[in-house]
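The structure that follows is given in the form of structure tokens.
Only one protein chain is missing; all other protein chains are in place.
Moving on, here comes subunit A:
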Amino acid sequence: MKLFVSEGNPHCLKVLAAVEVSGVQCDVQYVNHEERVVPFLSRPALPALLLPSGLHLFSSNAICRYLFEVSGKDSSELCNQWLEWEATDLQPALLQALHLAVVQGKGSEVSKVLQGPLNYLEQSLSKGNTPYLTGEAVSVADVVLWAALYPVLSDASLALGERASIKAWFDRGAVMHSCQSAAQKVLQGKGLQGMKSYMQRQPAPSSSQCRDSQPCNGNPAESEESERAVSAEEMETAALTWNKGLNTCSMATSRQHPILPQEGKRNILLTSALPYVNNVPHLGNIIGCVLSTDVFSRYGRLRGWNMLFVCGTDEYGTATENKAREEGLTPQQICDKYHVIHSDIYKWFQIDFDFFGRTTTEKHTEIAQNIFWRNHKHGYLVEDTVEQLRCEKCQRFLADRFVEGICPHCSYPEARGDQCDKCGKLINAVELGEPQCKVCKETPSIRSSKHLFLDLPKLEGQLEQWLDKSTSTGDWTANAKQITRSWLRDGLKPRSITRDLRWGTPVPHPDFKEKVFYVWFDAPIGYLSITANYTDQWEKWWKNPQQVELYNFMAKDNVPFHSVMFPCSLLGAQDNYTLVNHLIATEYLNYEDTKFSKSRGVGVFGDMAKDTGIPSDVWRFYLLYVRPEGQDSAFSWADMALKNNSELLNNLGNFINRAGMFVTKFFEGCVPAMELQQEDKRLLALVGWELQQYIQLLDKVKIRDSLRRILNISRHGNQYIQLNEPWKKIKGGDTERQRAGTVTGVSVNIACLLSVMLLPYMPTVSQTIRDQFNAPQSCVDTMLQGTGTFVCSLSAGHRIGTVSPLFQKLEVDQIEALKKTFGGQQTAQSAGSPPPAAGPAAAAEVVAGIGADPEKAKQLTQAVAEQGEKVRELKAQKAQKAAITAEVAKLLDLKKQLALAEGKGSDPAPQKGKKK
């Protein structure tokens, strides 16, 4: 029996106390808060007990009950009742209380929150007239409640008030050595502060989190914490900061290429997973890698860090060869063509790479071969023979995807070399019955081929040592740590680094001529070679772990390559390489609750986003708003419209626009004089606090959470304007007019702060706001320094420019039309395919499966041209927006069909249903 606990977690106190009181033998293991011990729970849940049967208990109360039962003490009905009350009534209140006391520093409010449950407990104890909750002896209920309440009851500063019966009962529990020692283990004598790191990871509880609350489908940001109480001290500090004025010396000087590490600066090297060249990236790819990296890179520059952001297309491998064959081009031509497509898409999304390169370069070959030779020299490569299928007619070994045959498991006749589509089982290509070369249909023969393997088991020790250090000092997302751990737990095996292919980096070893490096070995070296193509001094970044911090951004499927394989290649080379310090992995973004699928035409792909007419900044905002941070999330058109209309238009845009309009309309475009009163200082403190949170979160790459802080600030701002009604006060007497001036001035300055905070997320809007306000560039350099400094950057008398609305409403019919176009259903029906036999998704697949159809392509080209003309006419006539949108949707749809008919938009027919 194994019990997993973490330090500072109040629930662990219960179970440790129960272990001691019950005397049950069990192996206690301390783990991190974020360790996911229970395999089926997506959020970490501690404590957890691994039962002898292999089942996990994840509820602390169930664990305590179990420990008591195996020690021979069954729980009574009264016990059950207390445990249920503890879970449903006491815990929500406690959680809120601890959050207030530990995270928000508002210990004074704890008493109010706990009043209800404590009074109930007091009454019950005094009525029951027994020393313990359920009678004369200690029961599991006493241990659970005592441990749950220990953190708050033992802290005198919370001033919870006198409750005689509780005090007597609590002191009786405290006499028990076991409870005390459990408390010591969990809180380490630090009292409430011992729980800080645990509590900070918990979502902020709302007072409605008890069991009676109505299911709310609202947006968490909107219903978030009511009002933060602000102390007088905070208000004064905020007012002092406000008066500090702008930095005169500019921190973030314009970038001078090549950017190189500098002494005395925080030097950060950013990489985003290299997109594979042969496909158009979809929104999930974009948010997972380049967009997230871009936000962090822009933010880091605002913080004054010295950053280099490199990325590029990953171009070698089977898939490129396939695509080339299919389009009748050479692999190089395919790469050239798609590299430009990628580059254009990222440009449209305003991804501000310092350098966007590619892997098919001479530098790449040079560096990859060097790493290879160094591993070879140090004895980390081993040789082995592999049986493979070879097609004599095509004169080559067949990659798994190039063979088809009868599945050895289910006899399905069209199984692929790596997996059977029918039964889904993995297949070793040589096991296929009646194998066929997919290209020429000849029967391949089994031949053995010699390959080189990276000896991962030999490197495992070094790897683990490095990982321990990197994961404990750097910011690794929980999923990155977990995936890495599971790889190590299963043990590493030698892994082949060579392939019998043509399109790849040649293996320089004379015994392995005609072979190339396997992509997993080759592709990550692209980070180095792309940097080398950017500057000859690339080694100052890549062989400089002392000065450089490396951040890798990716989606979770890429984690093992960055945390295990690539570091092993670099460790084996023994060349003082910079290894990853912070590994940031996202979960998956789904499309309207299904997966993005090129072959089914489901989802929005990078190149289509701009055709929707929705600005790049709004796309960025929404994708970052639903960034799959910590758990999978979904892109939904309806939600996008909702967020655009509620958050951008009604909240953020409305506030900024109103602030600017008041200056223009009431004060002739000049910022009025401001005389801060208590209420204004209170607002400054609130805003300052949100700004601090924003910085703390973004420093830890919590991109989605910190975006919420921006929206909180504009919500505060809207309330402030609403409450003070400057449009009324401006018509009043002198004092009132003065008040209107202050409110307007404070508001427009908050808007200016918002423009800075928005910069990483929505660069264009951010600049537009500052342009409209004529804001000095130095405000960008000032506000995000240190823990955040909200200063008055538009002082009295400053003349602002022309103010205009920042966002546009997304109409329902417009969104419906887009949803249809990208849903993957419309394509099937309007293309006149046979009636779907098994639902829309399947039908779409049928159409996609048809592949290139020149005749249809011709008709469609015509149709596209006609529809295009129609749209242009409507626009020229300034027709109604809805009408235009509907026609645009039709046009997009036709374009998509055309792409399919030309065989561009779809996967090649022979690969239908392949894993993506």
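Some observations on this one:
The rule we apply is simple: a contact is a pair of C-beta atoms (placed from the backbone, for glycine too) under 8 Å apart; a residue touches a chain by one contact, two chains touch by 3 or more; residues count from 1.
Everything below uses one rule, namely that contacts and distances are computed from a predicted model.
Note on the omitted subunit: UniProt lists it as "Eukaryotic translation elongation factor 1 epsilon-1", one of the names in "Pyruvate dehydrogenase phosphatase regulatory subunit", "60S RIBOSOMAL PROTEIN L4", "Eukaryotic translation elongation factor 1 epsilon-1" or "Proteasome subunit beta".
Within the set A:K595, A:K610, A:K700 or A:R737, the residue that contacts the chain not displayed is A:K595.
Screening A:N61, A:N651 or A:Q814 for touch with the missing chain picks out A:N61.
Annotation: of A:Q91, A:S297, A:N657 or A:Q897, A:Q91 touches the absent chain (contact as defined above).
Residues of subunit A in contact with the chain left out of this view: 39-43, 51-53, 55, 57-59, 61-63, 65-66, 69-70, 77, 80-81, 83-85, 87-88, 91, 210-217, 220, 424, 593-595, 597, 600, 631-632, 838-839, 841-842, 845, 913, 915-916.
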